[in-house]
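First the structure, in the form of structure tokens, and then the observations on it.
What you see is the complex with one protein chain gone and the rest in place.
First chain written, first letter: the chains are A and B, and each begins at residue 1.
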Amino acid sequence: MNRKRKRLISRIIIYIILAIIGISMILPFVWLVSSSLKTRAEFVAKPPVWIPEKAQWNNYPKVIKKVPFLKYYSNSLIVSLSVTLCVTITSAFAGFAFAKYNFKFKQFLFSFFLSTIMLPAFLFVVPEYFMFSKIPLIGGNSIWGTGGYGLLHSRLVLILPFIVNSWGIFLARQFYIISIPDELLQAARIDGASEFKIFIKLIIPISKPVLATIAIITFITQWNYLFWPLVISSSAPELSTLPVGMKMLAMAFDPARNQQLILAGLTIGIIPPSLIFILFQKYYVSGIGMTGLKE
Amino acid sequence: MKSKFEFRYQKIAYLYLIIPVVFYSVFIIFPVGFSIFISLRRWNMLVPISVTKFVGFKNYLRVFKDPVFLMAFKNTAIYTSCILLIGIPLSIIIAVLLSKLKRNAFWRYILFIPSIVPLISIGMVWAFLYDPTWGPINTIIRIFGLPVSKWLWDTKTAMFSVTLVGIWATLGINTLISYMGVKEIPISLYEAAEIDGGNEVKKFFYITLPLLKPIISFLMITNLINSFQIFDLVVGLTGQKLAEPGGPANSTQVLVLYMYQTAFKYLKMGKASAMAFILFLLLFSTSIVFLKSLKKSERENY
Partner (left out) sequence: MKNISILVLCMILIVFSITAFPKIVLRIAIHTDFNREGFDKYLEEYTKLHPNIEFEKIAVPFEDYLTKVEVSHISGNPPDIYHVYSLWGVDLVKSGILDEPPQDIRNDVRKNYERVAVNGATINGEIWGIPTEIDNYCLVYNKKILKENGYSDPPRTWNELIDMAKKCTKYDKDGNIIQYGFVFLAGWESAVVHPYLSLAYSNGAKFLNDDNTKCIINSPEGIEALEAEVKLFKMHITDINGSVWDFPNGNIAMMIMAPWDEGNLKSTMGDNYKYVGVAPIPVMKKPKTLLYTWFACVDSKSKHKKAAWDFLRWMTEQIQPDKRTTRMGDYLVEKVGAIPGRKIDIDNHYYQLFDQYTKTFVEELKNSVAEDNVYHGAEIKVTLMNEITNAWLGKKTSKQALDDAVKAINALLSED
């Protein structure tokens, strides 16, 4: 009896703690949506107005009229999808090579790939910017890479630096080591299948879950990535992605007087993708966790 | 035990790795070399590199003498240590609590939300929440009759406010990853401890924590790498009302933000590259020290 009661109390305490944390996690977003429907007067009112008396839905058209969200969304979508596709494919192949083949420099290459995770992204920004501007014969450049702007005004510049990802390779390798026994490969080889055929016909179908996980993580990460697109869009505004667009919101509206419009813009940028991403919680977390669990 | 037979597929392995190898040469090795090269020169990106002046380690010296860089370094270090020493322990505790509930899918969804929203927009939303006059945080504090703060608009509390949001933004995903680890711990271990009369606290310190070691080290390393490069959050938090992010008076200046400004506002590519290289050395050495110490303690345990 006593023990049961103790259990009940501890359970209630856990619920309370989790509830406080849970509320603190979503309250900012609830406030965001509710405030995006306020009038300016309600926004600064004292005592504060938590829920607008009459939802100002026309805040949204006002924002959309001034801020090209459609362009931001389509840029983000095209870039993130392309990156995701490339990362998934390159990770599958490279991960498999590391997991199931032996070759010279294997250990060296693998540690090198992994150690790149520790390189700060900024180290690449200036050289890559320079590099992309100097690609010969593209974007008005001469054969020596001078005179024009290279790839700087093409979406490729947002995609190319991300088509291989060490995490993805590592994740795929873990999966192949754990889930695909060598015997399976041997059996297929005895049947006379070529290595490439084995990979495409046999391995890829089995590794769908891990590839899906890699794809989801890559997509979400790329979708939220700000730094490189920000640098690029300062000279090529037509390439602005969603995070860059949201950063510009404060510039499109005077932040001292149009808070509700900025918040409406943030709502447009945050809420729809989040509602989709949240469905992938399990894959995302287990994917990231997998790289950590079995090292 | 490596027989010749195992190397039979060498060629196909190389074929599978060709794209990553080319990629890493072009997008990692070349840029790193290039960065080191220009960090020894004075270059504003507008003139061909061939006509730039070689200045030796002057850029590095200048960086170490630059009070703004030192400020940025201090702030970044504070931020990172708060994430590692407060954020991660907190998330482990929450993960353990979460594991006590059988039906916790709902909580997991909620905890997941902050990690799928771009950090820049998290920063922007929190900048509104923090507003000293009409911001809801101060409003709530006033309801409880506690003294209000100026948060981001005071040099003394600004970096603290940034760190608080940083912990908030990483708490959920860290908890969920720790939770995965907690879930993997066999219940039989706890049952055995219960028979021995161990209480919850003891169980946490003697069973949960040691078995979570791989996960904790993973969290430490990834959070270290991410926090050291904090940029989006600071820009979101301080780039709206205060036009120049990193303010007021550089009190929230962080390394990557300062590099960004040095490179793309003041066009000092040499100095910016020198800073980037210093950041790389910092990250690399701390990660190695981390990994080494973890490996050592692991060996001692078993």
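Quick note on the criterion: a contact is a pair of C-beta atoms (placed from the backbone, for glycine too) under 8 Å apart; a residue touches a chain by one contact, two chains touch by 3 or more.
The model shown is predicted, which means the values in this text are computed figures rather than measured ones.
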item	value
Option touching the unshown chain, where A:Leu152, A:Ala188 or A:Leu226 are the choices	A:Leu152
Touching the absent chain when the full complex is considered, from A:Ser24, A:Asn58, A:Ser179 or A:Ser234	A:Ser234
Option from B:Ile18, B:Ile36, B:Val148 or B:Ile207 whose C-beta touches the chain left out	B:Val148
Residue of B:Leu46, B:Ile187 or B:Val201 touching the missing chain in the full complex	B:Leu46
Positions on chain B where the hidden chain makes contact	44-47, 67-68, 131-133, 142, 148, 150, 153-156, 238, 241-244, 247-250, 264-267
Touching residues on chain A - with respect to the absent chain	46, 129, 133, 139-140, 147-150, 152-153, 231, 234-237, 248, 251-252, 254, 256-257
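Here, only the chains that are shown with their structure count from here on.
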item	value
Whole-Å gap between the CA centroids of chain A and chain B	16
Residues of chain A defined as touching chain B within the complex	10-11, 14-15, 17-18, 21-22, 24-26, 28-29, 31-32, 35, 43-48, 90, 93-94, 96-97, 101-104, 106, 109, 112-113, 115-128, 130-131, 160-161, 163-164, 169, 195-196, 220, 223-224, 226-227, 231, 234, 242-243, 246-247, 249-250, 255-256, 259, 262-263, 266, 269-270, 273-274, 277-278, 281, 284-286, 288-289, 291-295
Complex contact set, residues of chain B against chain A	2, 6-7, 9-10, 12-14, 16-17, 19-21, 23-24, 26-28, 30-32, 34-35, 38, 45, 94, 97-98, 100-101, 107-114, 116-122, 124-126, 128-129, 133-134, 136, 139, 168, 171-173, 176-177, 180-181, 184, 214-215, 217-219, 222, 225, 228-229, 231-232, 235-236, 239-241, 256, 259-260, 263-264, 269, 272-273, 276-277, 279-280, 283-284, 287
